[in-house]
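Quick notes on the structure that follows.
Missing here: one protein chain of the complex. Every other protein chain is in place.
Chain naming follows the written order as A, B and C, and within any one chain the residues start at number 1.
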Amino acid sequence: MIHKLDPNSKIIYIFVANIAPALIGARMATASFILISIVILTIGKVLHKTAPMLEFSGLILLTVAIIQGIFHQGNTTVAFALGSVVFYKEGLMFALGIALNVINILMSFSILVLTTKPSDMVETFVHMGLSPRLGYVMSSVFQIIPQMTKTMATITDAQRSRGMETEGKLKTRIKAFFPLISPVVMNSLISTKERAIALEVRGFGSKQKKTFLNDLQKTRYDDIFRFVLILILILSIFWRVLIWLK
Amino acid sequence: MAKIVAEHLKYKYPLSEKLALYDISFTIEPGEFIGIIGENNAGKSTLCQAMVGIVPNFYKGAYGGKVLIGDMEIAKSNISDICKKVGIVFQNPFNQVTGCKLTVYEEVAFGLENMGLPRSEMIDRIDYSLKLLDIYKYKDRNPFDLSGGQMQRMAIASIIAMRPEVIILDEPTSQLDPQGSEEVFRAVQNLSREGITIIMVEHKMEKIAEYSDRVMLLHEGKLIAFETPEKIFSRDDLDCYGVTAPAYTRICKSLGIKNKKTGFYPVTLEETKSLIGFSEKERCPYDQN
Amino acid sequence: MTRIEVQEMHFSYTEQEPILKGINITLDERSTAIIGQNGAGKTTFVKLLKGLLRPMQGKILFDGKDIACMTVAQIAKHIGLVFQNPNDQIFKNNILDEVMFGPINIGMDEQEAKRHSQNALAMVGLSDCEDKNPYDMGLSERKLIAIASVLAMDTDVVIFDEPTIAQDYRGIEKIKKIIRTLKAEGKMVLTITHDMDFVADCFERTIVFAKGKILLDGQTDKVFSKKEELSQAYLEPPHVTQLCNSLGYDKVFLRVEDFVSYVKSKGIENK
Partner (left out) sequence: MKRTSMWSFNLNTASLVLIPAAVGINYIGKLFAGALKLPLWLDSIGTILAACLAGPIVGAICGAINNIIYGFTLDPVSFIYAVTSIGIGVAAGILAYKGRIKTAVGAILSGLVIALVATVISTPINIGMYGGQTGNLWGDALFTWCTASHFPMWLASGLDELVVDIPDKVASVLIAFGIYKALPKNLTVLYKNDQKIERLD
């Protein structure tokens, strides 16, 4: 069901999930959105796919907690000590705030990223008014990277065939860098010429308004989902105004 | 249907000292099958690209004379308009894939989307051209997962879907295996039967001889001759232009066997077979057809 | 004399799709062409000879020594392979430097590498552009540079993968000459190709791959006389052979000259 939502709705969700807590200004709000995201991701059966992203940022967040816990400039209240290393409450809370924000961003984006095909996403952007030329650029990146990785394997074979070593000391590895990367880069730049021509002869430069093979599909769920989101946004703006008026 | 007329066409690539095309003039009638031959750097690809406007509109550089497709003057038109009349297929099937579509079907749609066609018409045209090229069964595959021959046929289908009157093929089979080449040549023959004007650059002289109504011989940017294959391949000076006649013609030259009706050496397997077969068996006179 | 023995070799990238299914063959000093459709396993086969891939089963003996105990760099001293696309290897902006890369890698000193490289460039006819940027040259010249960069390594075995693609008539004649010279120097030459007229002109032995197996192997004219097996592998014989076939000759010729002298010897006068 989540997979069928219009990418637009998911983009609105990202927007609301990150703006509303900022307006409300409470860690609980951020935490709630993380929870909502987790629920949505679970329904969409893609929660496990967030693991690599979390791992990526988790390491940084861990060091943030350690460094801020020990050295944060407002540190006064001791939280606990590990041997001679003292952790402070202020620093840890500061790190918690950061962690919540980062995780919230990660989770809300994951909904869009993990349940939408990149090509659909780009197509939506183009329907929404992104220049088709830029749309082309974005979707071709998704295709070009696997192709370049393939080329890279061939190049590695070709250079090893000429007796080049790719493993060993740092010096050997640095020496291997140029023979491996230049052909990939050259190959991809040289093929830009042919590809540009191939696009041109298929009317890529046309001033005509473009049409689309695939139609956009918006479901009833989209309307409900969007309505709820916008309600949350309005309520949080209300909340902000109330606090401000006090 | 449109005639192609070149008048005193001259062209020089940017940063280059030498003319790539030097004073080329010719007329191609609608529905003709034209072969272009010549050694590397003779100007074959440049000439092809001058008929779709890549020369000069994409490369810039210096240009003289003119090329007309019907009443459209190439140098003064946008490539995006020219491509509705003239399509071109290149050597490397891989670099012709747009790289932004995930299925063969969508890939063929690319040009039609740019032309702004309504969706239903797009579907009609895509189905038609995929079937014509016999790749309808691959319509949901990723373009990059096709074999070379299939990819090249997809490239041709993408052009056919745009309904051009002229199709230019620049060494369409040089990177394919024998089966892939055969698939492409068969597809090209089908197109020719549909009445589309075909212009094909090819190093396989036997194929040029078999299919072409007329052959252009280019050398160092100049048009040396534009004649029937028999006349072109019967020349004694082909060596100077870095090309060689089909194996059949070379055999008949060595044996001194000419087709008495045309006065030229034979260029295809069939013609050679009947001439040699005749002289060997000394049976009834060579059937003129 | 160099020999490569391949014994009961199997290879696959994934378990479901075997690429090579039990190859047994001995390669010797005869110049050999490897033909067959794409996907028949030709390129995989030569990569295995080079040690870039390792067999799942079976072994490859180079002069009696199992190459399983040699590294890719060690094999590179004995077997050279010219890849199909020169752009997959060229990285220097000077032709001589590019050609010298391989020789230096396999342990030649500067002087020796330079001497070999200059000889190799002379052989492919690019002596007068030593200092040019390879990327300022056309694709056909870049292919010749790639060939030179392998020839300069002076290996006992030279393997070409589709050398005639992108070459015109003169380019192909040049490559034929290179192959004949290598052969005369006593090197083993193997070539993967789709160009049957080239095979007919240049190679003593022809091996046909089909669906991961060796379908035919033997003297080139014998192989091209097997009409049925060839069509099974979707291959067409050389043009001259096609003519012989359609004339119903029982003798098969591969080259224009052979055909012509045969017809002349029969003393048949035209007219």
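Rule of thumb we're sticking to: a residue touches a chain if its C-beta (ideal position, glycine included) is under 8 Å from a C-beta of that chain, and two chains touch if they have at least 3 such contacts.
Please read all numbers here as calculations on a predicted model, not as lab measurements.
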item	value
In the full complex, displayed partners of the excluded chain	A, B, C
Touch criterion as defined above, residue of A:Phe56, A:Phe80 or A:Phe227 at the omitted chain	A:Phe56
Absent-chain contact - pick from A:Thr42, A:Thr77 or A:Thr149	A:Thr149
Of A:Ile2, A:Leu41, A:Ala95 or A:Leu213, the residue in touch with the unshown chain	A:Ala95
Listed residues A:Ala51, A:Val86, A:Val141 or A:Ile224, member touching the removed chain	A:Val141
Sites on chain B contacted by the missing partner chain, in the whole complex	10-16, 56-65, 75, 99
In chain C, positions touching the absent partner	92-93, 133, 135-136
Sites on chain A contacted by the missing partner chain, in the whole complex	52-53, 56-57, 59-61, 63-64, 67-68, 70-73, 94-95, 98, 101-102, 105-106, 108-110, 112-113, 118, 121, 133-134, 136-138, 140-142, 144-145, 147-149, 152, 166, 170, 173-174, 176-178, 180-182, 184-186, 188-193, 195-196, 199-200, 204-205
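Here is the rule we use: only the chains that are shown with their structure count from here on.
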item	value
Shared chain contacts [chain B and chain C, defined touch]	A
Chain whose average C-alpha position is farthest from chain C's own	A
Chain centre separation in whole Å, for chain C relative to chain B (CA means)	29
Distance between chain centroids, defined by C-alpha means - chain A, chain C (Å)	48
Multi-chain contact sites of chain A, meaning residues that touch two or more partners	none
Touching two or more other chains - residue numbers and ranges from chain B	none
Residues of chain A touching chain C in the complex	151, 154-155, 157-165, 178-179, 182-183, 186-187, 190
Complex contacts: residues of chain A adjacent to chain B	117, 119, 135-136, 139-140, 143-144, 146-147, 191, 194-215
Residues of chain C touching chain B in the complex	37-39, 138, 140, 165-171, 194, 196-197, 234-236, 238-240, 242-243, 246-247, 256-257, 259-260, 263-264, 266, 268-271
